[in-house]
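I am attaching a structure below and will ask some questions about it afterwards.
Note that one protein chain of the assembly has been removed; the remaining protein chains are unaltered in position.
Labels run A, B and C following the written order; every chain starts at residue 1.
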Amino acid sequence: MSDAAAVLEAVEVGLEKKRSVPEKPPERLTARRDAAHATVVRVGDVAIGGGVPVVIAGPCSVESREQLLAAAQGVKAAGATLLRGGAYKPRTSPYDFQGLGLEALLILREVSERTGLPVVSEVMSTEDIEVVSDNVDMLQVGARNMQNFALLRRLGKVRRPVLLKRNPAATVKEWLLAAEYILAGGNDQVVLCERGIRSYDPELRNTFDIGGMVLAKTMTHLPVIADPSHATGRRDLVPAVSRAALAAGADGLIVEVHPHPDRALSDGAQSLNIEDFAAMMQDLPVTVG
Amino acid sequence: MSDAAAVLEAVEVGLEKKRSVPEKPPERLTARRDAAHATVVRVGDVAIGGGVPVVIAGPCSVESREQLLAAAQGVKAAGATLLRGGAYKPRTSPYDFQGLGLEALLILREVSERTGLPVVSEVMSTEDIEVVSDNVDMLQVGARNMQNFALLRRLGKVRRPVLLKRNPAATVKEWLLAAEYILAGGNDQVVLCERGIRSYDPELRNTFDIGGMVLAKTMTHLPVIADPSHATGRRDLVPAVSRAALAAGADGLIVEVHPHPDRALSDGAQSLNIEDFAAMMQDLPVTVG
Amino acid sequence: MSDAAAVLEAVEVGLEKKRSVPEKPPERLTARRDAAHATVVRVGDVAIGGGVPVVIAGPCSVESREQLLAAAQGVKAAGATLLRGGAYKPRTSPYDFQGLGLEALLILREVSERTGLPVVSEVMSTEDIEVVSDNVDMLQVGARNMQNFALLRRLGKVRRPVLLKRNPAATVKEWLLAAEYILAGGNDQVVLCERGIRSYDPELRNTFDIGGMVLAKTMTHLPVIADPSHATGRRDLVPAVSRAALAAGADGLIVEVHPHPDRALSDGAQSLNIEDFAAMMQDLPVTVG
Partner (left out) sequence: MSDAAAVLEAVEVGLEKKRSVPEKPPERLTARRDAAHATVVRVGDVAIGGGVPVVIAGPCSVESREQLLAAAQGVKAAGATLLRGGAYKPRTSPYDFQGLGLEALLILREVSERTGLPVVSEVMSTEDIEVVSDNVDMLQVGARNMQNFALLRRLGKVRRPVLLKRNPAATVKEWLLAAEYILAGGNDQVVLCERGIRSYDPELRNTFDIGGMVLAKTMTHLPVIADPSHATGRRDLVPAVSRAALAAGADGLIVEVHPHPDRALSDGAQSLNIEDFAAMMQDLPVTVG
């Protein structure tokens, strides 16, 4: 048999297998069976989805050890139990600040150890999964990557909880199917995050889809949290939208907080300072922890 | 002077006057001066915007005296203080049920007298303003008519409070400018109502814009209420979205309630029955009244 | 029988009649039976929908006799066969120029007589139908009034062709059902106009929905024209979008042209001057007339 013929035969065998669609479980893995069906996702010793909402807070980007430590200590004192901070930043323009990368991860680990707060940070590429996993407690998939299926498949094989943000043009069903990729790979530690859909109103960065968030809760057993910072783009609206999300049943919040929002390298306009964050935490309609 | 010349001269005089733009107040009449600036709108003896949120409830359409009376007694017992009911119904198709018109207005008045609940009902046309005003306590401008400027101008001259729904494609600024037409005419008794913007998600009738509602509150002294029924199109989502709106600072709710939603002539899928409405009222994050 | 009892009895009789939904024809009156089914709408001696696309052009607002006459002579020389000009202007703010009203109608009639161009102008309210009908050849329903059902019903009784603009948040089906109100009233001289749907892109005033325009053509026998001026909000994009619309099968265009766009009282940024309009007319992909 010639080489070419051998390749063609191998092709035919591969084709036969791949032409059939992947095996489908009798029910979607993300589907909620009944009102009592709820998955608890554990990040360090924090439980998300266990009935008591959690608050994740911290700066958009890690900018320095001083900045992250000040943010972490501030949000912890105010009642947050998880720390956020971006190391790899997806930016619309290649000429914007792109994040501190590995250095940021090392800072996140150090600050996590000093404060005891588990840490969540974004992973933008399959190639970064390992180094991010080695340094943080929860891996975030950003809104722009919600349907980066190569990334989702790989996260199905990782032993780290995943925070999956909704794409600003995704339906709730598409969002749950993105999570399905991760669960189908074997990782059921997935938290969904509503962060606003595309808005036509120039006054708002996005439209926080409270109805979609509630709908998602009825459709899946996975925890669903809210990101009021990206959803509005304006720090003055963050407290009210946070209260709304919790009153509607969100399993938590992820809030951008910066010691000095006006000096932030990214997302300053939507970041609360520590004082305003602490005031907001005093005024939530439910107990968080 | 010939007739034609006289007409032309009159035209010139009119032109001179009209070519200039209307006089503008130093500040928009709808603009909030500071955080303490809040207009209270009175409907019968109910105050909207006075700090304690109100709940308006009732059927989409008035269908019969029995139906409206049952709805009114049910929602009153559950804590609603205003009754809604459509007499003139804006319907996408000319072949759908169009409302009972004058008969519905008479039923609304009768039921209002029997229950003591003030009544709000939609007015679709300048020609109906008088008859609707004669029979109900508050005039609603529907979402489709938010920029029916002839109607808005006329409502500026009416001694009845107005409930102005946001159009599903309007920015917050456009919504407030629609209210400005009414205030500029001399009527400052205007309540704004967020009822959802156009959604691309087929699972939801609209996207409830909680951020836009909160933004509106920061921009105007007028009360802002929420319509969770139209905003979702699904009765199972109404309680959570109602809680969200009140937690975010809404001055009230307007909720569709029908004694028998499955027999409703319009909007049955988004109407609560009286029992579910009463349960929802028990579970609000703030005190209403 | 007491007066009250008589009223109640009358109510019951009225109820019985109104509770039933309106009679529905076996097929929608706007529905296209087959590819050959096309209604020709006549405006003066111009035929819209007869196979040869028409071009309607003129200023957003009538501002003076000189302005309208210059515009009319310019667009006629360039090949337009119908004149547009606003007399009653729907404006987002009550403090913007509101149109010259009756004076503008008289100017439209005079200029129409001098140039031989039939005229189309917007009617914003049922109360203006008579005076506008007396002075212009075609009545326009603006995008904001697409679901002003009181206005649509009344236009079903008028002996004037109607230009029905699509609302920027309406589906194609909702748009056709708005036309159905006019046809159901007895007036089948309706032309549909796609003028862009709400856009999230701040660079564009609206998103011209070419797919929706083509879809409408497959669903109805009524003519469908395009408004590239409102659809883009930018005069530099008007020629290309005009070519697109005609290449896709539009029955015509309505284009804003002003002798001095930079001095226009409204919509200057999207108005072509006469020279650019004439250049555009030389470069269309089909013959118009």
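Here, a contact is a pair of C-beta atoms (placed from the backbone, for glycine too) under 8 Å apart; a residue touches a chain by one contact, two chains touch by 3 or more.
Nothing here was measured: the structure is a model prediction, and the numbers come from that model.
Asker: Where does the absent chain touch, in terms of which shown chains it meets?
Answerer: Looking at the entire complex, the absent chain's contacts are A, B, C.
Asker: Considering the complete complex, identify which of A:Gly101, A:Gly249 or A:Gly268 is in touch with the unshown chain.
Answerer: If we include the chain that is not displayed, A:Gly101 is the one touching it.
Asker: Touch as defined at the start, partner being the missing chain; which of C:Val43, C:Leu100 or C:Leu237 qualifies?
Answerer: C:Leu237
Asker: For the chain that's not shown, point to the residue among A:Val43, A:Ala57, A:Ala80 or A:Met124 touching it.
Answerer: Missing-chain contact among the listed residues: A:Met124.
Asker: Going by the touch rule given at the top, which residues of chain C touch the chain that is not shown?
Answerer: Residues 169, 171-173, 196-197, 200-204, 206-212, 214-215, 217-218, 231-232, 234, 236-237, 240-241, 243-249, 285 of chain C touch the chain that is not shown.
Asker: Suppose we count only contacts with the excluded chain; which residues of chain B make the list?
Answerer: On the chain B side, contact with the omitted chain comes from 198-200, 202.
Asker: So which bits of chain A touch the chain we can't see?
Answerer: Residues 7, 11, 14-15, 18-19, 21-24, 63-64, 90-103, 106-107, 124-128, 144-145, 147-151, 167-169, 174, 177, 180-181, 184, 198, 265 of chain A touch the chain absent from view.
The rule is simple: only the chains that are shown with their structure count from here on.
Asker: State, to the nearest whole Å, the distance from the C-alpha centre of chain A to the C-alpha centre of chain B.
Answerer: The answer is 37 Å.
Asker: Just the number, please: Cα centre separation of chain B and chain C in whole Å.
Answerer: Each chain reduced to its C-alpha mean, chain B and chain C end up 28 Å apart.
Asker: Considering chain A alone, which of its residues make contact with at least two other chains?
Answerer: If we look for residues of chain A contacting two or more partner chains, we find 200, 202.
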